[in-house]
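Every protein chain except one is present and positioned as in the full complex.
Per-chain numbering from 1; labels A and B assigned in written order.
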Amino acid sequence: MISAFLFRGLAGRIAWVAAAIALIGILVPLSNLFLTPEHALYVPDYIVSLFGKYLTYALLALTLDLVWGYCGILSLGHGAFFALGGYAMGMYLMRQIGSRGVYGDPILPDFMVFLNWKELPWYWYGFDQFWFAALMVLAVPGLLAFVFGWFAFRSRVTGVYLSIITQAMTYALLLAFFRNDMGFGGNNGLTDFKDILGYTLQEPSTRAGLFAAAAFALCLALIISSAIVRSKFGKVLLATRDAESRARFLGYRVEHVKLFVFTLSAMMAGIAGALYVPLVGIINPGEFAPANSIEVVIWTAVGGRGTLIGPIVGAITVNLGKSWFTAQFPEYWLFVLGGLFVAVTLFMPRGILGTLSDATGKLKSLGSGKATALVQDPADASELRKEGEAS
Amino acid sequence: MTEETNQMTSALLYLDDVSVSFDGFKAINGLSLTIEKGEMRAIIGPNGAGKTTMMDIITGKTRPDTGDVLFEGKMDLTQHDETEIAQAGIGRKFQKPTVFESQTVRENLELALAGNRGVWASLFYRESEEEAAKIASILETVRLTHRANELASDLSHGQKQWLEIGMLLAQDPKLLLVDEPVAGMTDAETVETAKLLREISKTHSVIVVEHDMGFIRDLGVKVTVLAEGAVLAEGSLDHVSAHPDVIESYLGR
Partner (left out) sequence: MTLLRALLVCLVTLVLSSAAVPPSMADDLQDTINALADGSLKDRAEKVDALLATGDPKVVPVLSQLADGNLYVRKADNRVFLTESAGKNFTLTDPVSGEVIPDINKRTLDKIKANNSLRRQIRDGLSLFALNSPDPAKRLEAAETIFKAQDASALPAIEARLAKEQDPEVSAFLEEARAGLVLSSDASESDKLAAIDVLREKGGRQVLSMLTAAAEKGEGAVRDAAERAVVAIERVLAIWEGVQNIWYGLSLGSVLLLASIGLAITFGVMGVINMAHGEMVMIGAYTTFTVQQVIQSTAPGLFDYSLLFAIPIAFLVAGAVGFVLERGIIRFLYGRPLETLLATWGVSLMLQQAVRTIFGPTNKEVSNPSWMSGALDLAGLSLTWNRIWIFFFALAVFGLLFLLLKRTPMGLQMRAVTQNRNMASSLGVRTPWVDAFTFALGSGIAGIAGVALSQIGNVSPNLGQSYIIDSFMVVVFGGVGNLWGTLIGALTLGVANKFLEPFAGAVLGKILVLVFIILFIQKRPRGLFALKGRAVEQ
């Protein structure tokens, strides 16, 4: 049943994009590891790390799109789920350091020794096992989203109110994780990681592996999301987004619908965070900052919300721009980012993909149906169109 | 009210002495109403008479301050929310046509189609031939077959009204609440709608709220007049329009 379900997700253009991501996930690491730096197709190490990071961002944007673009829940706290997944992974990596830390304590991470802690807090138990950490990567964000969503959706908090309290949620977590006595490294967070599953993090082959893992995760998330969106449940999601009370009067339990998609989205965001941390080598409370979460929203909006490919395009485009600007004109990046928020909402509410599909639609009608190169999968076209209407 | 109390077991919908107020304003004030199985009832009343609020109460959107609301003699509607009431078999058409604009006409009907509404069920849902046939027949009934794959947002106002009625049919409720179905319709569409509703009332119980007297006359059913949140008169249209209170209420003192 599951495979049939996922297979449905591979319909239309999604299949091509998923295949492309999978291909990148294989080819980039191979090129990095087996080609010489002189080779024209060689991908340098820093690009692998940088784009690996972008892939996790793309995954995060995709999860946000699932709740925002398809269900109308504008979460301004998705960075919190990302960061929690990241912390779960960071705790595993921290325990892997073992006695190689500055203080050489076989059990306690350096910051605990520094704080004069005598024993490991109970919530650090189990994180020396990868499987346990992996479980927590899903469970902790999922549980938070479930509890939060259970309260919020049941009492019908919607719209900007919901957005604001999701922001308050991540803000509260930001404050909490800044505290030293929380036991997560306070201000500095978790860093100085050595290896993951026995592979040294500094090794190019480990980085390449992590890149492949990120690509694989993104590919899988895309297929799952597509399968969800194309199922009847996807239609219920849109129904909830567009006319929540109508859906209620039809007998749909809107709060369950929202809770399911919110929790699922949070768990996938946790995975994104867990892949991000070994790639960048640090996780600190700054990841909980409300500004980070809002930035994810703009990636999604730029790419085109309510399409599954849009957020991936948006996350990578905006972050490429960010990397370039912060290197060339650091003064102006915030102007550009701020301008992007304004420009996208005013002039391109449907994002790059939505606008492109409008353009191709116009071309098609101009060519009175004869356009060949621009013909799309009709299902996708109607999908895009629908989503455009809602925005 | 003893007469109604005796009917309690057989009535499909039973409202007794229901009151609700918003910030001191009594929107519904001691309203009592009984709908029998298979009955079609028209409800009229001036603006602010509490028609929409009454529907809100029946569908669980608004909780009454006092009074009993029973469905099929056993289900206390004041204790359930919209979803549960919809699942128990009460369908509602809004005053302003409310359809899922970003989905096609067919998808709208698919969503409304009776069946398991759970998350898992809809994730792994596959349409059966039977269901496809049912949708096709409803499309035929509401005269939208030729537009089945168009977005609902592209429909005209009247067509949206019909789509919404079609969605009610797909939902197959025991009781339909229809709020101003012919608002904004052409005369021809109004006549068609009356026909459609009479058709529906053969197999369903229906409550119609409407302003259009001609339409009510076309329906030819028992009429209840609401004013200031309570029942003013009940009976045939001729009977109630001759009622002095009704005349006063509509024309003012």
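Observations on the model:
The rule is short, and it goes like this: a residue touches a chain if its C-beta (ideal position, glycine included) is under 8 Å from a C-beta of that chain, and two chains touch if they have at least 3 such contacts.
All figures in this text were calculated on a predicted structure; none of them were measured in a lab.
Across A:14, A:283 or A:340, the single residue that touches the chain missing here is A:340. Of the candidate positions A:14, A:28, A:55 or A:74, contact with the hidden chain is made by A:74.
When you scan A:171, A:199 or A:216 for touch with the missing chain, the hit is A:171. Although one chain is not drawn, its touching partners on chain A can still be listed: residues 74, 148, 151-152, 154-161, 163-165, 167-169, 171-172, 175-176, 178-179, 290-291, 294, 297-298, 301, 331-332, 334-335, 337-342, 344-346, 349.
Quick note on the criterion: only the chains that are shown with their structure count from here on.
If you average the CA atoms of chain A and of chain B, the two centres end up 44 Å from each other.
On chain B, the positions that touch chain A within their shared complex are 59, 61, 81-83, 86-87, 91-92, 94, 98-104, 107, 110-112, 117-119, 122-125, 151, 153, 167, 171.
Across the interface of their complex, chain B is touched by residues 1, 5, 228, 231-233, 235-236, 238-239, 241-243, 245-254, 256-257, 260, 382, 385-387, 389-390 of chain A.
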